[in-house]
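Report on the structure given below.
All protein chains of the complex are present and in place, except for one that has been dropped.
Chain IDs A, B and C follow the sequence of writing; residue 1 opens each chain.
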Amino acid sequence: MVRVAIAGASGYTGFELVRLLSAHPFAQITMITSRQMKGQKLEDVYPALKRHCDLVFEEPDPAKLAAASDLVFTALPHEAAMDIIPGLLDLGVKVVDLSADYRIRDAAVYGAWYSTHKTPELLKEAVYGLPELYREKIRGSRLVANPGCYPTSVILASAPLLSAGLVDPDSIIADSKSGVSGAGRGASLGVHFCEVNEGFKAYKVAEHRHTPEIEQELSVLAGRPVTINFTPHLVPMTRGILSTVYSNLKEGVTAQTVDRAFEKFYADAKFVRLSRRGELPVSLQVRGSNYCDLGWRVDERTRRVIVISVIDNLTRGASGQAVCNMNLMCGFAEDAGLSSAPWQP
Amino acid sequence: MVRVAIAGASGYTGFELVRLLSAHPFAQITMITSRQMKGQKLEDVYPALKRHCDLVFEEPDPAKLAAASDLVFTALPHEAAMDIIPGLLDLGVKVVDLSADYRIRDAAVYGAWYSTHKTPELLKEAVYGLPELYREKIRGSRLVANPGCYPTSVILASAPLLSAGLVDPDSIIADSKSGVSGAGRGASLGVHFCEVNEGFKAYKVAEHRHTPEIEQELSVLAGRPVTINFTPHLVPMTRGILSTVYSNLKEGVTAQTVDRAFEKFYADAKFVRLSRRGELPVSLQVRGSNYCDLGWRVDERTRRVIVISVIDNLTRGASGQAVCNMNLMCGFAEDAGLSSAPWQP
Amino acid sequence: MVRVAIAGASGYTGFELVRLLSAHPFAQITMITSRQMKGQKLEDVYPALKRHCDLVFEEPDPAKLAAASDLVFTALPHEAAMDIIPGLLDLGVKVVDLSADYRIRDAAVYGAWYSTHKTPELLKEAVYGLPELYREKIRGSRLVANPGCYPTSVILASAPLLSAGLVDPDSIIADSKSGVSGAGRGASLGVHFCEVNEGFKAYKVAEHRHTPEIEQELSVLAGRPVTINFTPHLVPMTRGILSTVYSNLKEGVTAQTVDRAFEKFYADAKFVRLSRRGELPVSLQVRGSNYCDLGWRVDERTRRVIVISVIDNLTRGASGQAVCNMNLMCGFAEDAGLSSAPWQP
Partner (left out) sequence: MVRVAIAGASGYTGFELVRLLSAHPFAQITMITSRQMKGQKLEDVYPALKRHCDLVFEEPDPAKLAAASDLVFTALPHEAAMDIIPGLLDLGVKVVDLSADYRIRDAAVYGAWYSTHKTPELLKEAVYGLPELYREKIRGSRLVANPGCYPTSVILASAPLLSAGLVDPDSIIADSKSGVSGAGRGASLGVHFCEVNEGFKAYKVAEHRHTPEIEQELSVLAGRPVTINFTPHLVPMTRGILSTVYSNLKEGVTAQTVDRAFEKFYADAKFVRLSRRGELPVSLQVRGSNYCDLGWRVDERTRRVIVISVIDNLTRGASGQAVCNMNLMCGFAEDAGLSSAPWQP
């Protein structure tokens, strides 16, 4: 059994971590923190969790976290994460960081899209926690940067194509659609039910902070710098991301080549499922699970391939993937605590 | 390990049974049937279940079902259930019936609200599968009639009050609100997204078939015949039932008397949670779980008590309760396979 | 043409007033105010209204409002309304007040449910703006208290029964369900999309402030004091209220007596539509309109009548009724500017 703590447990990713970890066969939640909810019982904030976790929110103190746990999930805002993580590592605790602070390897890029990085030396050590790309590195790591929700969906949709050199890297357009829980639990006009419900919108077009994270990993896969268009949209639903990823096929690439690239790339992937030929995945079929389901269509008229990628933004896009990373870091089965079927309807 | 089969597995309660049973520690699904989907793979009908159940829908043949399993869940329309169940029992199989066919003990009442009963002799043997009322009887039974979704929510809301004699049985009004999945997976104008979404309606006012089922159990609890008003409504959401149950307090009954009655009645209930004083449960806090959460308020101005009861209609209102009944019938822990936390947000 | 101003125009009732009045044949909006949005163009806050109203939000100054308009709609929080209304009346302006400040005739009752009233002398003069009950008084009034959304739905459902003496006034239970826009446009956790969506809840059970307003009008109709249970619920939809109103029939009252009472009471009502026998109204059928649609069912088993009442909470429950009251106060046709068909689907 590994003792785990959750720093910043009051939001939706915190809830999802508690939901998954409270049923995990090899993990025990020993501490939860929240500045805002300090002193309150978790079950009073979330009556849903009554009988599943009887902890009380505490102040996020590194020494106490390190004393109470072997591994800490940091579900904090960016900047707050890098304030606490170096201290945790110094105290010998492993960290899965759900913020953006350790995802970008280049401090200058981080600086351009976020703010000046305070511990750039740790960026080299941190492993980008996408198991399909970095499984072995994650196993040996003490600091895993859990990927963003959109990047998870877009990178997994593009990896087989870029890695096999089937598409023009400069042609990639990722049109992504997310449920509202991705915006977090904070109240604002933008998440007011009546402003979201029955409407659809694009936001942060050509300027969303997940762009450099996606480009970093696509560049690794392509073996050269990749610049893309990434457009996030808000869907009037609570959970789920669907990304529609367009790219131009190189000459001679056929539908069969594409099929084989996906099958080969994900042959051993526990949490990637490929749709039957002719079918495309829908967001509901992965809800509540750690799956990324993929389907694609080759359009001979335009010589483009269109990949459809679906995940649950809170599970595969955040807390489920974080638990998966913990599993790898602790030597457990990759799917320990993550084997329940998706929720439908 | 118990081998279980699901007859009529293609609908939403069938999906929910597969979801729960595929992760159950002591059960193995060995056969699923569906006339309509015969020959199709479950994972092709429900891609969500890929890697969780690799069965193919078969014709619902009693002999094959009995050969393949120790216990059958019948998730069939009423009348179809009683066509197949006697044969299954004769072949030595236990049955949890999710239809209405064995819920009403009086064949005349069944006849008045449904149709002529074909096996009235079995009505005496069947046990009404509400564990909070009939736990011991369920343990020894070979035929359990799984309660309706609305009745589960209304009976659990009323039981402590009637059993302690705190309210006038003639004054009970149950105003219930359900998500759309209660209507099943069949396509019709009534469940068309655009006819349901952004709207709210009452239906089958003063004539819904769950009325006699509720009255039967409330009468047992009150020790005298009880007639109620039960009004179902349709909420534009997928899962969940909230029932608001009104009744007139008898003279001298105080808020404290009511509190104590609920606490005592549900002292040992694994799947009933009482809200903190001053709080009321909301439907989201039990989604995907087998809980029935209860809260209440005494109105001194009108001398009525208002009980709020929430369940997930597909889990506690159908498949979760069915699994719980299987657990009891097979000697497993009551919450085996049912211990995951609710889904939120 | 009447010149109208809207004080407190930035919320949902303000938007709805602009929507209706910008298309009104006899009214012209000359001023809109909002402390919070002061200096901003309406079309920048609500791009939907571009080309329909080119006004800029101003500070709510009584003298300027009076100079600019013949009639002011006050869509302000309670207490803020009674701070400004006496001054407007002194300056010769007519007022339709959408707050609760002038709905309760008895200052002591207002004090018990809200706060100490600052201008109790005006309570006698103010007319309760439900045209079906007070059409003539509204015509001659300079201060109309626009009814609350829930009270509109409950009073119109009960009026024919009480006025004809068909039911026991002590038996009335109003179980109401509202869309989220009734909570206003302010951001809070309670209206966060992910907290509301896919869930259903009761709130302020036995303590909602609309209770005394309903009881006041039911008492007038019954000719004796009436105390009721009123339970509001939140539906995951934007607009609409459905109230389910239960009452015990007096001896000898038949379904036909009830039918005739409704038909007679609403024989001339422009904005009340009665469902065909055997049908019940659904909330979608009145969306965006000023209608209150009514249906009912007599349950001979329990000797209760159940009335279903549906309105759009922002139109009939607020701004549409306010425009209707303006029409009456200004001598226009009751349905001027209110004659468009409801929105469906």
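Things to note:
Rule of thumb we're sticking to: contacts are C-beta pairs under 8 Å (C-beta built on N, C-alpha and C of every residue); 3 or more make two chains touch, one makes a residue touch a chain.
Remember, predicted model here, so these are calculated numbers, not experimental data.
Interface note: of A:Val127, A:Ile308 or A:Leu338, the residue touching the hidden chain in the full complex is A:Ile308. Residue C:Asp293 is the one among C:Asp101, C:Asp175 or C:Asp293 that touches the chain not shown. Touching residues on chain A toward the chain that is not drawn are 173, 175, 177, 179, 194-195, 197-203, 205-206, 227-229, 231, 233, 235-240, 242, 244, 246, 280, 282-284, 287, 297-299, 301-302, 304, 306, 308, 310, 345.
For chain B, the residues touching the absent chain in the complete assembly are 12, 180-181, 185, 187-189, 191-194, 196-198, 236-238. Residues 12, 15, 18-19, 22-23, 44, 46-53, 181, 185, 198, 238-239, 273, 275-276, 279, 281-282, 284-289, 293, 339-345 are the ones on chain C that touch the missing chain.
Basically, only the chains that are shown with their structure count from here on.
Our note on geometry: chain A versus chain C, Cα centroid distance of 46 Å, whole angstroms. Remark: chain A and chain B have CA centroids separated by 36 Å (rounded to whole angstrom). Note: centroid distance chain B to chain C, computed from Cα atoms, is 39 Å.
Residue positions of chain C with contacts to 2 or more other chains are 194, 197-198, 236-238.
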